[in-house]
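All protein chains but one are shown in place.
Coming up: chain A.
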Amino acid sequence: MSKAELAVLERRLRPIYDSLDSHNYKKALTECDKVLKKHPATVAAKVLKALGLIRLDRLAEAMDILDVLDVKGARHDELTLQAFVHCYRDSNQHKRVIYLYERAIEVDPSEQNMTQLFMAYSREKMYKEQQKIAMRLFKDVGSTTYYYWSVMSLFLQAREDKELGKKMLLPLAEKMCKTQIEKTNYTEGSSAELELELLILDGQEKWKECAEFVDKPRAIGLPVAPHNLVEKGMEYYMKDGQYNLAYELAVGVVETMPDNWNLWRILVASTIRIIEKMAPSQNKEYQEGALLLVEKLSELIEKVQQKSEFKIRGPYLASFLTLKVFGESAAKVPGLEDLTPHFGDIVERMLVYVRNFYKKPICFTDLHMYFGELNEEQKQQFLKGLTSWMNDISSEEQVEGDESKVWAILLTERCRRALGDYEKKTSEDHRSLFQQFIAQIAAKGRSEHAQGVLCNFAISHLWDAYRKENDLEKFYEMILLLEFVATSNKTDPLCKLALVRAYSSLCITGRITALWKVLDIKSVQNDTLGYLTFPVYETSGRFNLAIINCSQLSIMYDQSEKEIQDSIAQAYRQGKFTAIPPMTAASLKLRLSVQKTAAEVMNRYLSSLFVLEDLDQTTVTLWGDDDPIGETRIDWSKLVDNRDFSVLPYTETPEYEKLLDDMKKRTFQELIDISELRSTMCRALGAVGRVTMDNMDPRLARVQLKMTVIEFKKHLEYCCKEYPSFLIPSKLAQSPAPQHLSQWVHSGGPQMVLEYLEAAVKLVEILDSGEHPDVELVGTRTEMAKKLIKLIEIQPKRNENEPLPPFWIVDPIIKSSRALQTIAAIQIVLQFIEKLVMKLVKNVPTTAPGFGKPKGKKEKKVAEEAVAKALEECKAVIFLEHIRSKHVELRYAGNFLHTHFRQMMAYEDKNVPEKVGEGLGKAQVVLQEMAPTIESRLQVSFLNAFEDMHTTIKSRF
């Protein structure tokens, strides 16, 4: 198509593009029809119509259009091809983009089409294929750019297959690169060749060559800052075992860059490596050599420390690092067991560090890294020294606006906690300290940063009490203090994050939404921090909000994936090859994100249960859009954890690290397991619907039904076993929002859904054999009612004459939400079962037995009565009536649930603790003043949860 023709076409399609861009998809369809009425042969308009249908979730109709047009031999213009790509991307059929362009280059092997094919291969990591197409591009177009694309493709193949890479692919890539550079030299103004050369050398672990390469004058052309290049060189020397050289290079620059951690790391590591390399023996020469090296390092640290400015922390920390590295090393040099004569006493050095840097918020973080080097005695010495120093600081006069003392207090208390001193104190001591911290937080003129850090530390012991003793009074005090700070402190994010964490276990969705907005969580942050709020809207029964939240997450993931792919394409075009591997890794990290999968599954699950009306559409959504097209299904074992748990800092003893690690592993697995449970339930439900669909292969649909129900059953059994009923959600301050998988699998709900799914499997067999089903197949109405009553037993159990505990309403909210999900899922299976019977049932009487064509009114009436009688006796009809009566039971259950809501809202038991801040003296006022506002906020949130669930009951059952 000529440029002029393309311009005409583009003008014609403009109204369609505009409608699509403004998300007005129905209008886009109308615009497509308008164009097609005038110009029926406009393929681009047809494809754009399919795109509109996809965006309206009408995938099946869209595929009918696309399958006819995207065929072998068809020649499409650029605009049509782009429209196809959008269709396939939006419907997650990325492989079809490849097939599209593979066919396109058969009829039109243009540079544009081949480039697009290369990028499509790149997205799917089909490096071998992309290498071939790059070579073809090079031969056809003659540009060296494409030649280097081919070399890069070899490099990427080598990363996938390390052995083949080392033996064959990388040497080949190296040779290809060299030959081309010899022929055409380095491209002016481009770093393409240099980047490739270094990547290939690095990939082959040719460290010596790498080091020499970055040392060459030409290396300045690499897209790396000069100092990064020098450090890269040192790293290569280290890897090559040239420790002396690395040491000398580092010594040469450390005086000018005394705070550069990399340099100190290299200096210490090279010293120890040199010692380790020397033959370990008792001989004097070895000992003297080692001693000399240690002295050299010690003198260097001392020299740099004296020369550099006071605020430079590097040399101070270098001595701690040396002690740590020497402690961990296998080389035990006689005479060097104690390094005190060379690097000073570690306790003394730490106290010097405290004195020099206590005003910096970082001081604790720095020291914390080396607390592991202290033995018990040294810990006590350090704490003693710290207390003595703190006393001196306390007696100093404080200038107005100077917060040095606050940072001193913070440092002291954080160290005490991290070294285990805090645990030894009594609860009265903790309370007294808490009181002092509240006073510091509320002090006039307190900076927002200090206030946030003070509050974060102050709540530590409250979290402890909540975690270890389930002390809900302290938990509430914590919320009040956090709210006190969060309300007035605009810049501190810590208190807001901690509040989100606390509220996620209480189903306080309204405040979570508000805090999330204030924190301005965007883009990739939703992946790394999403765990703080997911799945709180679902557990709170606020299904519409949950769906909106999950849809927004899905949009973010799609957009991010697109942006990364576009950036990879840009990097190829500009020859910025170094950037490609990390971008590819990031793309994979997002694709395999557990948060992404969990949100997508949740979206499918809740939309099917509570939003969609049309049964066919429900079937498609439940089944998911991956399988019918043939793309890979979710591989649960490959999901990755991108959650960032470092945002809420902690100061606990090293044992806490183990708890954190354990929590990370367990919550990751729980998120996978609950998502898989939802997914397998969706697939099994969808499989029932698929048996009723006309466009399905009947045999395949039946096999899939059996398989998916078994998969759901197996996974449910696994979850029941792995998540016993007594399991409670993790209560660490850093833990994610609770999933409550244990509650769900032991509620009886999923088991009820399974019963009906298994009944559906049997029903299909019965109907296929020409028989009619008995009502027993799905159990009696009474049996169902009994199970439903148990399911909706959500009221809290009350001990006689005792009020309910604080936050008693949270548990009923979660149970109600899960009960509603069960009711909705059963409703869908029953609807599918009805549809199955209507579609598959045979031998339903249409004429009365023994009658021919009725003659006369009397005979006609008799015949009609006979048919009615036969129908009444027909098992299938009776079965359908029974199913309908079950729908009534579900409706009753929904209404009863609502009655329970109303009853509970009338309870006089308070949802928050009666006592707040007892024994805190004046500090109690701070908490008490916050209490009424917070209590009413919580109450509103609970009420909203019930109101939302009531709306669901009214609209769905």
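Keep this in mind: a contact is a pair of C-beta atoms (placed from the backbone, for glycine too) under 8 Å apart; a residue touches a chain by one contact, two chains touch by 3 or more; residues count from 1.
Definition applied: contacts and distances are computed from a predicted model.
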Checklist outcome for this item: According to its UniProt record, the missing chain among "Phosphatidylinositol N-acetylglucosaminyltransferase GPI3 subunit", "Blast:Putative GPI-anchor transamidase", "N-alpha-acetyltransferase 20" or "RuvB-like helicase" is "N-alpha-acetyltransferase 20"
Checklist outcome for this item: Missing-chain contact among A:579, A:592 or A:878 belongs to A:579
Checklist entry - For the chain left off this view, which of A:145, A:378 or A:525 is in contact with it? => result A:525
Checklist outcome for this item: Cross-chain touch to the chain not pictured, restricted to A:647, A:844 or A:870, is A:647
Checklist entry - Looking at A:112, A:256 or A:365, which residue reaches the missing chain? => result A:365
Checklist entry - Which one touches the absent chain: A:183, A:311, A:444 or A:857? => result A:311
Checklist entry - Which positions on chain A touch the chain that was left off? => result 223-228, 231, 259-262, 264-265, 311, 313-314, 317, 321, 359-362, 365-366, 368-369, 449, 452-453, 490-493, 497, 519-525, 527-529, 559-560, 563-564, 566-567, 570-571, 574, 576, 578-579, 582-583, 585-586, 589, 642, 644, 646-647, 649
